[in-house]
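Complex shown without one protein chain; remaining protein chains in place.
Naming follows writing order (A and B), and every chain is counted from residue 1.
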Amino acid sequence: MKQKTEQKKSLNQGGKNMTEEKSIDFFEYFIGPQHPGITGNFGVILNAVGDEIIKAQANPGYLHRAFEKLMEQRMYLQNVPLVCRICVPEPDVNEALYSMAIETLTGIEVPERAKYIRTIVLEMARLAAYLFYFGGTAATLGLYTLPNWSFGDRDYILDLFEELTGARIYHIYMQPGGVRRDLPKDFTKKLYSLLQTLKKRIKEYDGIFFDAALFKKRTKGVGVINKDMAIEYSVTGPNLRASGIAYDIRKDTPYLAYPDINFNVITENEGDFYSRVMVRRREFEEDIKILEQLIDKLPSGEVWNRYPMPLNWKVEKGDVYVKVESTKGEYGYYVVSDGSEKPRRIHVRGPSMTHGIMLLEKLLKGQRIADISPIMFSLDICPPDIDR
Amino acid sequence: MNINILYAALAPIVAILLGLLYIGIGRKIIARLQRRYGPPFYQQYIDTIKLLAKKTVSSHGVFFSLGPIMGLAGSMVTLLFIPFGSAAPLLSFHGDIILVMYLVVIAPLGMALGVGEGSNPNGSIGMARGLTLMLAYEVPFVLALFSVVLYTHTTSIAQIVQSQAGEWSLLKFHGFNWLTFALPISAIVADICLQGMLGEKPFDQVIAPHEIASGPMVEYGGKYLGMMVINHALHIYIETALFVDIFLGGGPVWFFIPATFSVFILSLIINGVLPRFRIGQALKFYWGVPLILAVIGIIYTMVVIK
Partner (left out) sequence: MAWNDILKPLSGWKFLFKKPHTIRYPKEDKIPSERYRGIHTNMIDKCIGCGSCEKICMNQAITMKEMDVEVKEGTTNLRPVVDHGRCCYCGLCVDICPTGSLWLSRDYRHLSEDIDTFIIDPNVKEKEREGWQKAPEFSLIPPERGKMEEIPPEKRVKSFMEVFVGYTEPIAKEEAQRCLGCGLCVDACATHMHIPDYLKAIREGNNEEAVRIMFKNNPLSEICGTVCTHFCENVCPVGIIGEPVAIQWEKEFATRTIEDYKKIIDTTIKEKKERVAVVGAGPAGLSFAFYLRLKGYKIDVFEKYEKPGGMMLLGIPSYRLPRKVIEKEIKFITSTGVKIHTGTQIGKKKTFKELLKKYSAVFVATGNTKPYTMGIPGEEGKDTLQAISFLYDVNTGKKIDLKGKKVLVVGGGNVAMDAIRTSRRLGADVYLSYRRREVDMPADELERKEAKEEGIEFMIQTLPIEVIREKGKIKAVKYVPTDMDFSEKGKRPKPVPRMNDVRTLEVDIIIEAIGQGPDLTYLEQEFGESLKIEKGKPVVDKNLMCSIKGLFFGGDMANKQNDIVSAVADGRRAAEGVHNYLQNK
């Protein structure tokens, strides 16, 4: 049954694999860019012998929309609706980062309330992204009930987003100097009751998924990233914490309202698939706690300090790197301004670049075909952010 | 003879209609579990008709096209040996239970032939997994049947049904004749194997969308895909019917249809809440607990007979 491919010229012909390639069980297997088991339009080219992967090569580029170049052609404000599109499941970090970078360059202060609102949005986005992640990971393992539940529950968060920002996915809500509108009536009340529902729901998820024997059987010991490897491959975010390193930008270099918030940095020790999922599972509850604190402490006041008229807005010369913690890892923006109406250069440091290419290629080696897509999902890769 | 032809013609139609209906209702039930409304129960009919009405865009050769046809033919032949509850099948003789075991394999083999020609690794991996899985569940299943044969002293399915027959009426329940009660361990083993036969989770490695993009079906489209859907429906009917015939005493139509459906739903209930095994794990699983249970079942049967 196994594909008896003659030795073809492989994409990356090296001497090492020659013996394996000659094996009659050798075949080349493309997963993606159109494949249910891939996160977005992204691909991995696999060399397999039988059921085992001997070489994996990431194949990105299908989502390349030249964001960084486009941003150089647009006025500063015009980039606000653009940046969120860099990462679909969690767009808000982009908005926050872009705004923070411009604020640092221009010296526009952000009002306290706006900081809190931004943090609320970021945390809500985290919850939404995690629900997406849980569903996605469960689906790669074949459990389609969880995605149906979690995407459904995520929609309640999106409903709140819609009320707050006018859009469900690409909120385009934060802007330099603050946010675009104040909270609508009863927003915090609605958010609070949603958080209570989510707390209950996550217990139900436990029953069907996180505690399930089969889930543990499929995931424990799969795709292990140990501490050294994590550091070597500059792994960040929950993936890093799953390997036992307690590093969280929200704690270590706090931004926005995080200095005022009490929360724990969640870690797991194994660094395997299971730990990566469980770190996020536990962070989900931690994020709910953070949101509750934010609601309690929300100050009143202005939510926006204005910038000059956007059509003629020139940003002071300089460069700046800002970073935040996203559900995928460290997200950073490096913005260079030459003092004109348009940015000179914007570099986006997305976590998916490191996780989705170098790390993934390394992790997939030696795995079974059945585990490719689960491992990929467990790293929470966001291909649009690889391609940018 | 006329009656026979009529039977041969009608049986597949009834089986297909029932199979598709089960899938349709199954979709609704799973939808409820997932907090959705789901498509209407007749959606599967619509989909199948749509697929059959479509042009087939590409083919990879004769065997590629023959594959689904062979699969379908295999299933239809099998059908002739399966009693419709207490109604006797068209073909029945001693040892037909063994024949059925072979016939059931024809469909996947036919598919394998076609898929192999499609030379899509997804399909090939899917077929390889299918055959491995078959290897996995067939062993405990055959052992479970073995205890049945031991118990009933016959190798004809019709006679196995007969052996459990009682006076069937709406008021009187004669379920105590069922082999389920006589051979509970073997029945459990058979049901576990049924999960694999139906390809329901945790044993849906063959199609596993996230891993191999629906496996064997990946290269097929239009009419071929339609035929594969029909084949799947037939399979559901054949396998649940086989289980009902052997372990739940067949029974009259008003019992037989709900019974097959219930067996299907039972597998759905498990399907709905579990992820899937890796194929190696599936093999290990079947050759673990179910196999041991099957052996215990045989021992139990021998003890009971004495």
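Couple of notes before you dig in:
We adopt the following convention: a residue touches a chain if its C-beta (ideal position, glycine included) is under 8 Å from a C-beta of that chain, and two chains touch if they have at least 3 such contacts.
Bear in mind the structure is a predicted one, so any value in this text is a computation, not a measurement.
Residue A:77 is the one among A:49, A:77, A:231 or A:336 that touches the chain missing from this view. Between the chain not shown and the residues A:124, A:157 or A:172, the one that touches is A:172. Only one of A:109, A:204 or A:316 touches the chain withheld from this view, namely A:204.
If you put the missing chain back, the residues of chain B touching it would be 29, 31-37, 269, 272-274. Touching the omitted chain from chain A are residues 74-75, 77-82, 145, 152, 159, 162-167, 170, 172, 180-181, 184, 204, 207-209, 211-214, 216-217, 304, 306, 308-314.
In this section, only the chains that are shown with their structure count from here on.
Rounded to a whole number, the gap between the C-alpha centres of chain A and chain B is 42 angstrom.
Against chain B, the residues of chain A that register as touching in their complex are 1-3, 27-29, 35-37, 51, 138-145, 148-149, 152, 208-209, 212, 214-215, 217-218, 368-374.
Contact residues of chain B toward chain A in the complex are 30, 33-36, 112, 116, 119, 121, 124-125, 127-128, 131, 201-202, 204-205, 208-214, 272-281.
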